[in-house]
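Here the complex is missing a single protein chain, while all its other protein chains stay put.
Showing subunit A:
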Amino acid sequence: MSTTTRLASLAALTLALMAGPAVAADTIKIGVNEPLTGAFAASGTYVVNGAKIAADEINAKGGVLGKKIELVIEDNKSNPTEAAAVAEKLITSDKTPVLMGAWGSSLTLAVMPKLEEYEVPMLVETSSSGKITTSGNPFVFRISPPSALEAASFAPMVKKIGLKKVDFLVINNDWGRGAAGDFAKMLKAEGVEVGLTETMDQAAQDMSAQLSKLKSSDADTIMMTTSVDQLTLLFKQMAALGIKKRVITTGGSQNPDQIIAQAGAAAEGTMHLTTFLPWAPEKTPDPAATKYFLAEWKARGHQFAGATESFRGYDGIRSIAAAIEKAGSAEPAAITKAFWDVKMTGLNGPIAFAKSGPEGKESGQSKPTVYLIKIADGAVSEVAL
């Protein structure tokens, strides 16, 4: 290689390196860390598609602080190790001042040390393990309900439904075990007996062994916590084993319409705790926003079933944009501080962060509304709480 070519390529390289930040300055980047492949691919993709609707809506209205927002979307492969690596990449290489993620509790918990290390805030849109907002990480702001909050919202309903003895069947990770613990505590306080707690691997497809064990238990109800695909399998396998017990699912990742489509009659009578009512937009806290979101979701050709999941991505990005607007700059420290002042109406209730966790290092926790719905005659209806 001649000296001239070498100099020319060096110049080109320098220009390219300079051009990077120059382009970036025109937009405000938001890092999105979601599972797009692996066990939670379906749910993570829904959340990302919801996030895109929010970004486009905000940009159409002129963006934030006079700049367009840009989503930098990365796949964490449903794997905690990857989720931490993705967070590191988004923060250090893409220089995103704020993140949204990471769907699953185990994924989010794996990301959290990175937030502290680089002092970058993250909005948690889906995870429900209590640990996330009680472990003293001041960079975490969560809009989804922790399972203790979900359990508390469900408490008044326990007697009305007539629960006597409850078994648990949960995914074997922070989310599932956390939910079983929090719901068991609430149920005991309500005078309901708590029986077995069975777990299943996140990739498991055959749960006949666990279900056979639950079949011969004397509990009247099984509470289940896992993602939609595993719930579908559970309902089909319950039907095959002839189990006729009351089923209540928690965690808000059930996508009831997908369950109806895939499990059919096996899903009849099941009850689900969810945080969004796309079946009745007029009953949601902000009907106009819900209708806009659902219309846009449909216009983009996404399946209606995904709306119960994707609204979190939509609300998440809107909350982040609100924080950046309040911060007046796209710096991580300013955004972290501004999250505390966010006050807006999300699709599932007011979004405002209350302090949670050890003093001095509190995380932010918003308090969304929790609904109980039931699948009957192949349709979803709300059970009045």
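Everything below uses one rule, namely that a contact is a pair of C-beta atoms (placed from the backbone, for glycine too) under 8 Å apart; a residue touches a chain by one contact, two chains touch by 3 or more; residues count from 1.
Heads up, the rule we're going with is that contacts and distances are computed from a predicted model.
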{"item": "Omitted chain (choose from \"Putative luciferase-like monooxygenase, FMN-dependent, CE1758 family\", \"Branched-chain amino acid ABC transporter permease\", \"Aspartate carbamoyltransferase\" or \"Tol-Pal system protein TolB\") - UniProt protein name", "value": "\"Branched-chain amino acid ABC transporter permease\""}
{"item": "Contact with the hidden chain (one of A:I132, A:A148 or A:L233)", "value": "A:L233"}
{"item": "Contact residue for the chain not shown (choose from A:L65, A:A204 or A:A376)", "value": "A:A204"}
{"item": "Chain not shown: contacting residue from A:K165, A:K215 or A:K337", "value": "A:K215"}
{"item": "Residues belonging to subunit A that touch the chain removed from view", "value": "36-39, 41-42, 44-45, 172, 198-201, 203-206, 208-210, 212-213, 215-216, 228-229, 232-233, 236, 239-242, 258, 261-266, 303, 306"}
